[in-house]
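Note that one protein chain of the assembly has been removed; the remaining protein chains are unaltered in position.
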Amino acid sequence: MNSLLESNVIFRNVYCFWAANPGNAEQCTPVGAVAVKDGLLPGGLEWLAYVMAGLSVILLIVNVYLVFAALYTYVDRRVLAKFQGRIGPNRVGPFGILQPLADGIKLMTKEDLVPAGADRWIFNLAPVVMMSSGILVLAVLPFGKDSFVVDLNIGILYVFAITGVNTLAMFMAGLASANRYAMFGGMRAVAQLISYEIPVVLSVVGIVMMAGTMSLVGIVEAQKVPFIFVQPLAFFVFIAGSSAEMNRSPFDQVEAEGEIIAGYHTEYSGMKFGVFQAAEFGAVLITSALIATLFLKGWEGPFLPSHVWFLLKLFFFAFIFIWIRATLPRLRIDQIMAYAWKFLLPLSLINIFVVAAEVLLLGDQITDSSGVSMDLTTSDMWIMAGINVVVAIVAVIGLAKITGMDARESTKVANVTRVIKGT
Amino acid sequence: MYGLGILKGLTVTMRNFFRKPFTVQYPEERVAQHPRFRGEEFTWYEERCTGCASCAKYCPLGIIKIVTHPGGEHVSEGQEYAIDVFDIDIGRCMFCGLCVEACPYDALFMGSGFEEGQYSRKDLVITKDRLIKADKKPSTWFRPQLESQQYNSQSESPVDWENAGREPWPYHMPVRPQSAEESLEQGEETK
Partner (left out) sequence: MSLSEPITVNVGPQHPSTHGVFRLRVTFDGELIVDLEPVFGYLHRGSEKLAEERTYTQVITLTDRLDYVSSMINNQAYVLACEKLSEVQVPERGSYLRTIAAELQRIASHLVATGFLLNDLGALATPLMYCFREREKILDLFEMLCGARITVSYMRVGGVFQDAPEDFWPAFKTFLEEMPYYIDEYEQFLVGNEILLMRLKGGNTVSKEQALNASITGPVLRSTGFSWDLRKVDPYEIYDRFDFDIPVGEQGDNFDRFYIRLQEMRESLRILNQCFKQIAPGPVRANVPYLYRPPAGDAYGRVESPKGELGFYLVSDGGIAPYRCKIRSPSLLNLSAIKEMLVGWKLADMIVTLGSIDINMGEVDR
């Protein structure tokens, strides 16, 4: 009980607002808490204040997440439109900022259809599962200095465990719809998402080794140098793998609209479809937040408040995802699988070996109460960065050559078409 | 190779990111429309129409309905047919302009608008009264006399029949139409 009170500012403030009394004055005075002498609740009801504090944190986080997911649909459409030489939604409210609201109202008022042959229970459950997996991840994400619901010591493991549920939701939706296109989408989802889970998880192993902890807060604090420089290979694998995880172009096989209509959510209408969309856009936000946390020092940054820095980094990566989405065509299913197993997986393994060797050689061993850990100084990290950039370039080019992923055979454009003069 | 092509593509999209959008906000902004644009709401000058029904005859869809009776007077052509009904069903019209091309008296012009949306198909039929009352803003399609006046239906005021001009019919032929045999002989001569 006490750990939450110590670590979480929002929780502490709400708790102390209701239940501050001389008995827990010690807990309610630490830095960051509003100075409250007496809480509103009489003594003995601290448990109620505790529950209320917990609920209000959940309410705050979930609603902020949903608002940002809605806002992101707007940003996504506007930026995408800009890339395509269009204007994008600009009718509802100033600059069209209320467009997500209008979309929401529209989806709410649409008829909610369930196909005749569908498995009703699973069909209705799938959007819930999809959405809940996104929301649960928020529990461990640090949004700013001291701003998180809980600092789990297995934070990153928890994130991957929870996001893995997405696969199940898509498969449920695909199979329960009684539609062959939806089934194609569900099958593709299972194949693709499980394949990409592996390189993504392995790419994070290097980070965990360097940080010496799985807690996301710990990882941010361990980044004396942003890990994007220290582990470019891991960054590449993570960004490629996670864009496949959230079905973004060029890996949007699962809902390839030109091929299988909308994939697993072909048969969904009304707000159920809206929930799928919100979960998908939310996934982009969560992935961007994860990348910012793991590779770009999370909330840390000079001058600006920590929350602003976090949002800036988050939207920077979100923008990059939109940019990639606006540019690239989609890969075929076998090429996607080959890319995961033949290219990203070996790369992440190379990253693990190289980082492990470096940590072993450069790090200073520290033994304390929590066990043995390796401590890396800033200069150590810069040395690692130098080595790893070279390793990354060599590994990518070499592996591409070996596996044929460099598209060498197919890039011979110059002699494809010869031009025949006249008759 | 090695993703360089992808990077090149990304630079192209980024370059376009900073370009001005090429779409326009339709009801507020409009793209310039050429005076030759073949639009809805035909311009019809009842002073000139003799009720010869050439337009009705040449319409590929047969959507022009003309009913005349002998008698009545015509301001310009002096013919003796009064027009009772002149209906154009633009619900089925495809704006090919063959009726305008067929009109021997330059009485029918293509219109210049394109916003004649109605809630019922019945209202899409342009009747004689509506044609008379309508703003006479003709398109210069197949009417070189209007085109040579630099008339622009978008910016200028309506034209009445006296100012719409007449071209010796049809303007592209030096003489009145011949029979098929004559024209074919002429074709052989030019060969």
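Labels A and B are assigned to the chains in the order they are written; within every chain, residues are numbered from 1.
To be clear about the criterion, a contact is a pair of C-beta atoms (placed from the backbone, for glycine too) under 8 Å apart; a residue touches a chain by one contact, two chains touch by 3 or more.
Just so it is clear, the model here is predicted, and its values are computed rather than measured.
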{"item": "Residue of A:Thr327, A:Asn351 or A:Asn388 in touch with the missing chain, whole complex considered", "value": "A:Thr327"}
{"item": "Given B:Ile6, B:Val67, B:Val85 or B:Ile132, the one touching the chain that is not displayed", "value": "B:Ile6"}
{"item": "Selected from A:Tyr181, A:Tyr268, A:Phe281 or A:Phe343 as touching the chain missing from the view", "value": "A:Tyr181"}
{"item": "Residue among B:His34, B:His69, B:Arg92 or B:Arg121 that touches the chain left out of view", "value": "B:His34"}
{"item": "Contact set of subunit B toward the excluded chain (per top definition)", "value": "1, 3-6, 8-9, 12-13, 16, 22, 33-38, 58, 60, 94-98, 101-102, 110, 139, 141-142, 144, 147, 170, 172-173, 177-180, 183-184, 186-188, 190-191"}
{"item": "Absent-chain interface as seen on subunit A, which is shown", "value": "80, 83-86, 180-181, 184, 187, 249-250, 252, 256-261, 325-335, 406-407, 409-411, 413, 416-423"}
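The definition used in the following text is that only the chains that are shown with their structure count from here on.
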{"item": "Footprint of subunit B on subunit A - complex, ascending", "value": "81-87, 90, 323-324, 326-328, 396-397, 400, 406-408, 411"}
{"item": "Footprint of subunit A on subunit B - complex, ascending", "value": "1-2, 5-6, 9-10, 12-14, 16-17, 19, 21-23, 25"}
